[in-house]
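See structure below.
In this view, the complex is presented without one of its protein chains, the others remaining in place.
Then we have subunit A:
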Amino acid sequence: MAYSDKVLDHYENPRNVGSLDKNDPQVGTGMVGAPACGDVMKLMIKVNDSGIIEDAKFKTYGCGSAIASSSLVTEWLKGRTIEEAYAIKNSEIAEELALPPVKIHCSVLAEDAIKAAVADIKAKQAAKEAA
């Protein structure tokens, strides 16, 4: 598989690997994919009271480009608002990493992971307001 230098760099030196406290009301978690399909991404974001993402962590089971896609988005997410995060498109990820066509689904998965994490934090916020 001929990967770009950017994919190889993220694969060799993945950024922001790890987990945040999933019970923290400021932390949103998104887990997408399935083991049988060969990739599972878990993305966690910590959002402050002004709606800005302060921290992002990931863990990914998958091929090199799945690891690179999730590593890249953790870099992109920090400092953005959750609305800006929600607007990130898979095509931007694929372009940045120069993913080969057969690996585009990895960028789709990363976009899905962001959306799932944002949905989780919004649900937590809504539950807090309701309480």
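Just so we're on the same page, a contact is a pair of C-beta atoms (placed from the backbone, for glycine too) under 8 Å apart; a residue touches a chain by one contact, two chains touch by 3 or more; residues count from 1.
The rule we apply is simple: contacts and distances are computed from a predicted model.
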**Q.** Chain left out of the displayed complex - its UniProt protein name, from "Cysteine desulfurase IscS", "NADH dehydrogenase subunit L", "Putative Oligopeptide transport ATP-binding protein AppF" or "ABC transporter permease subunit"
**A.** "Cysteine desulfurase IscS"
Q) Which residue from A:Val27, A:Met41, A:Leu72 or A:Ala85 sits in contact with the chain not drawn here? A) A:Met41
Q) Given the contact definition stated above, which residue among A:Lys6, A:Lys59 or A:Lys78 touches the chain not shown here? A) A:Lys59
Q | Sites on subunit A contacted by the missing partner chain, in the whole complex | A | 1, 11, 14, 17, 19, 31-42, 59-64, 66-67, 105, 108-109, 112, 116
